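Here is the structure we will look at.
The complex appears here without one of its protein chains, the remainder shown in place.
Should a chain be cited, it is by its letter among A and B, assigned in written order, with residues numbered from 1 in that chain.
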Amino acid sequence: MKQRLPLLITLIVGLTLIVQFFSPGLSFIQERFTNWFLVVIVFAFLLGFLSLVKVNITKIKRRSEDWGYSIPLLIALFTMAIIGIGWGIGEGTIFNWLFMNLMVPMSATMFSLLAFFVASAAYRAFRARNLEAAMLLIAATIVMLGRVPISSAGFLSYLKLDAIANWIMTYPNTVGQRAIMIGAALGVVATSLRIILGIERAYMGEE
Amino acid sequence: MSIDFIGVWIAALLTLFIFSFLYKDNPFYKFAEYLYVGISAGYFAAYYYHNVMVPNLFVPLQNHQFDYLIPLVLGITILFRLFPKYSWVSRYGFAYSVAMGAGINFIVYLQANAMQQINATILPLISLEGGFNLGQTISNIIIVIGVSAGLVYFYFSKPHKGFLGSTARLGIWFLMISFGASFGYTVMARISILIGRMQFLINDWIKPTIALISGS
Partner (left out) sequence: MGITERLANIDRRIIFLFIAIAVIIPLLHPIGLPTKVSPPVEKAYQAMEGLPDGSYILISADYDPATMPEIQPMMYSLLHHAFKKHHKVIVMALWPQGASLAEEALNEVAPLYDAKYSVDYVNLGFKSGGSIVILAIGSDFSEPFPKDMYGDPTSEMDIMSNIENLNDIDLVIDLSAGDPGIPAWVMIANARFHRKIVGGCTAVSAPQFYPYLDSGQMVGLLGGMRGAADYETRLNILGTATAGMDAQSIAHIVIIIFIIIANIFFFVEKRKKG
């Protein structure tokens, strides 16, 4: 019950999906499975949501390090959820105002910090130590220059960097990315098969 | 001052709170960080409720589509992960979700990312489209040899010596150039996002605030 039934569910659902690709007559089963899946996945989110609440309440109770910040976190979480569920999510709602003026700037700024760190990393770590590193560095430099309008201005325009960058993207880059894509795809196929056959069981959690 | 402009001020202050991390970690940054996590979780909850739970579960059940009790039950089992004693119950829901992913991925990755990509690599080494075409011939040779060399590097666990070694080395060169291109594009992306924030601070916050103060 604890072990075999989940493995049986995986085997039946996985095999059915594979078989129906080759037998369109079975597509009605796939339609049921897919539409049910949209609902099941909500509970996976709910699990994350409840875990976040639990962790932060525990943190406040135990007065763990930085527990004070968990208070605005929980207030924001419940305010946003209650306002959104109760009064709607479209433009003109308080929910949307909070999204535009709190969530958007914070999310965008968090990621914009990476601009500074990537520049600093380039300065500290990007060295032509050997032939391979030099190739990487030269390709990066040409692409960085060639993909911005300044490459077509003034004396830089004689270097035809935009055309070279386009060539690098279309050929050597496509080649490298394609080798990775094919390699990764075969990896995914193998892993999927291991899951369906019950060899890979990490999702079952601890015994 | 309109409600929208108050919003701009709040957004600008939160932006500066987060930028303060560049100097060093501090309480303003931490406050914004935790606030962001809370707001995001609440935001997701509202969307999952309005855009999925109501139309894809409550409405079908109201319309007597009782097959939707199956995902409801499977979904509820997932929540048992919260209780260590009964966490094994969650395996049913996870088994279904994981199997859906595996079943679909098995086919689509094989078809789109392996077979169609291999198919696009099988090219004539001498292009005769409308007479001999030198440019296309060179491009085709690069693609055929480059992809094969890259795959040799990934896939042969035999020691990379002799012919296998030099082919794998060629594969590494192509990979290095594509990593270089990816690095260039990563720099580009990060700078673009910073530009977006600066455009907001300058055009939506500083300029209108100066205009408001100077009364124009």
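Criterion: a contact is a pair of C-beta atoms (placed from the backbone, for glycine too) under 8 Å apart; a residue touches a chain by one contact, two chains touch by 3 or more.
Please read these numbers as outputs of a predicted model, since none were measured by experiment.
Participant: Touching the absent chain in the whole complex: find that residue among B:Ser87, B:Ser166 or B:Gln199.
Facilitator: B:Gln199
Participant: Given the contact definition stated above, which residue among B:Ile10, B:Leu72 or B:Met188 touches the chain not shown here?
Facilitator: Selected residue, touching the omitted chain: B:Met188.
Participant: If the hidden chain were put back, which of A:Trp67, A:Phe111 or A:Tyr203 would touch it?
Facilitator: A:Phe111
Participant: Among B:Leu13, B:Leu79, B:Val108 or B:Ile141, exactly one should touch the missing chain; which is it?
Facilitator: The single option touching the absent chain is B:Val108.
Participant: Given the full complex, what residues of chain A touch the hidden partner chain?
Facilitator: Its contact residues with the unshown chain are 27, 30-31, 34-35, 37-38, 41-42, 45, 88-91, 96, 99-100, 103-105, 107-108, 110-111, 115-116, 119-120, 122-124, 126-128, 137, 141, 144-145, 147-150, 152-153, 162, 166, 169-170, 173-174, 177-178, 180-181.
Participant: What is the set of chain B residues that contact the non-displayed chain in the whole complex?
Facilitator: Chain B touches the missing chain through residues 22-23, 43-44, 47-48, 50-52, 54-56, 59, 100, 104, 108-109, 111-113, 116-117, 119-120, 143, 178, 181-182, 185-189, 191-199, 202.
To be clear about the criterion, only the chains that are shown with their structure count from here on.
Participant: What is the distance, in whole Å, between the centres of chain A and chain B, each centre taken as the mean of its C-alpha atoms?
Facilitator: 4
Participant: Which positions of chain A touch chain B when the two form their complex?
Facilitator: Per the stated touch rule, the residues are 2, 5-7, 9-18, 21, 32-52, 54, 66, 69-70, 72-85, 88-89, 95, 97-116, 118-119, 122, 132-133, 135-144, 147-148, 168-169, 171-186, 188-189, 191-193, 195-196, 203-206.
Participant: In their complex, what parts of chain B are in touch with chain A?
Facilitator: 3, 7-8, 10-12, 14-15, 18-19, 21-22, 30-50, 52-53, 56-57, 67-68, 70-72, 74-76, 78-79, 81-82, 87-88, 90-107, 109-110, 112-114, 117-118, 120-121, 139, 142-143, 146-147, 149-151, 153-155, 171-188, 190-191, 193-194, 196-197, 200
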